[in-house]
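Now for chain A:
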Amino acid sequence: MSSQRYALFPGCLMPTEQYAYELSLRASLPLLGIDLVDLPGLSCCGEPMKSVNQTLTLYLSARNLALAEQQGLPFYVPCPQCHLSLHETNLILQKNPAMLERINEMLKAEGLHYTGTTRLVHTIDLLYDTIGLDIIKKHVTNPLTGMKLVVHYGCHAIRPKELGRPDDSENPQKVEAILKTLGAEPITHYPQKLDCCGAPLLPNKPETALAKTGQKLQAIQELGASGVVDVCPWCHKMLDSRQTKAGETVAAKLDLPIVYLTQLLGVALGVDKEKLGFTLNLSPVHKLGLRSQP
Partner candidate 1 sequence: MRKIGVFICHCGINIAQNVDVDALTDYARTLPSVVVADHYKYMCSDNGARLIKDSIKKHALDIVVIAACSPRMHETFFRDKLTEGGANPYRLEIVNIREQCSWVHKDKPTATEKAKALIRSGVGKAQQDEPLTPSTIPVIPEALVIGAGIAGIQASLDLANDGFKVHLVDHDPSIGGHMAQLDKTFPTLDCAACILTPKMAEVANHKNIELLTYSHVQSVEGSIGNYTVKIQQKPRFVDTTKCTGCGDCAAACRLKNRVPSEFDQGMGNRSAVYMPFPQAVPLKYTIDPTKCLYLSRGKCGDEPLCKKACAQDAIAFDQKEEILERKVGAIVVATGYDLLDPAALYELGYEQHKDVITTLELERLINSSGPTKGEILRPSNQQKPKSVTFILCVGSRDETQCTWCCRIGCMTALKQIYLLQEKLPDIEINLCYQDVRSYGKGYEEFYRKVRGQHTNLFRGRPSEVRQKTDHLTMDIYDTTTNKLYEIQSDLVVLVPAMVPRATAAETARLLRLTLSGDGFFLEAHPKLRPMDTFVAGVFIAGCCQGPKDIQDTVAQASGAASRAATILSKKELEIDPMIAMVDEDACTGCGICVDICPYDARSINEKNRIAEVNSALCTGCGGCVAACPSNASIHKNFTKKQILNQVDDIL
Partner candidate 2 sequence: MTITDLTSMGEPQADARAEINDRLKRLQDHASDYCYQCAKCTSGCEAHKLLELEPHKIVALLKRGLITELVNSDVIWTCMTCMKCRERCPQQVAPIEILFAAKNLAVQSGKELPGKYTAMLQSILGTGLLQEVQTVTTAANATMTRDQLGLPPLSVPSDVAKFQASIMAIAMQKP
């Protein structure tokens, strides 16, 4: 298997606190032939600033895209918010030469220039479309037998469809398909599947944000799922790190294991659990009964 090189775009949240995502993707993806390259000089993608000044968002996205373009590498963007922001910026700059020119004028200060060619992948399409289930299947040494998992996709990974999301907006099933390949038994549909985790309200209405998380987790807990799989550092922060507090908003004791897809991928590929950051999950992941080797 020939390896494919991707520049990693870590974003803000993953490299400053959501270490489990970063640890697990760095430990597992190379086993599937993905060669991750760390670029210097990156910054925030700008998405959280879209409410403040959308030009700032375009500028921040473009400067990161330009850094990847400089190296001639596609971006692997594990955070769906970053992925959306970079992708939307790409589309706006591609169809809007005046805007591209204006942004390039700003990029000059840092000696950067962007032409609009940087290709993007997120964890979901990297695994499902680029690598493919057949290859993954061949590498599974430690199947996740008997695990009834639900997937929380998060909003930015699937909407809006017209901005090229990694999975379908209304019936996303790629993560479930990946989990099946890893030997698990995903619950493919549940009523709250497409609902928001609440995270985008954190800067302004943190209590309401937690209530949203609480409502969704309570509903999932009532489904009888073994755990929740996510692919977004923001969602994970809400579902995992804030789970106890979220439970208080709905007067429920929540004890749902929440794991990153890349953590489970690592386990199934036979990576040592220690290298996948499981000690950083604050939700009761031990309930999943994961073992390092069969």
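Selection rule, in plain terms: all candidates are chains of the complex that A comes from, given by their letters.
Basically, a contact is a pair of C-beta atoms (placed from the backbone, for glycine too) under 8 Å apart; a residue touches a chain by one contact, two chains touch by 3 or more; residues count from 1.
Bear in mind the structure is a predicted one, so any value in this text is a computation, not a measurement.
K.L.:
Which numbered candidate, 1 or 2, lies in contact with chain A within the complex?
P.N.:
The candidate that touches chain A in this complex is 2.
K.L.:
Considering the complex alone, what residue numbers of chain A touch candidate 2?
P.N.:
10, 12-13, 15-17, 19, 22-23, 26, 38-44, 48-56, 59-60, 92, 95-96, 99, 106-107, 109-110, 155-156, 159-161, 169-170, 194-196, 198, 200-206, 208-209, 211-212, 277, 279-282, 285
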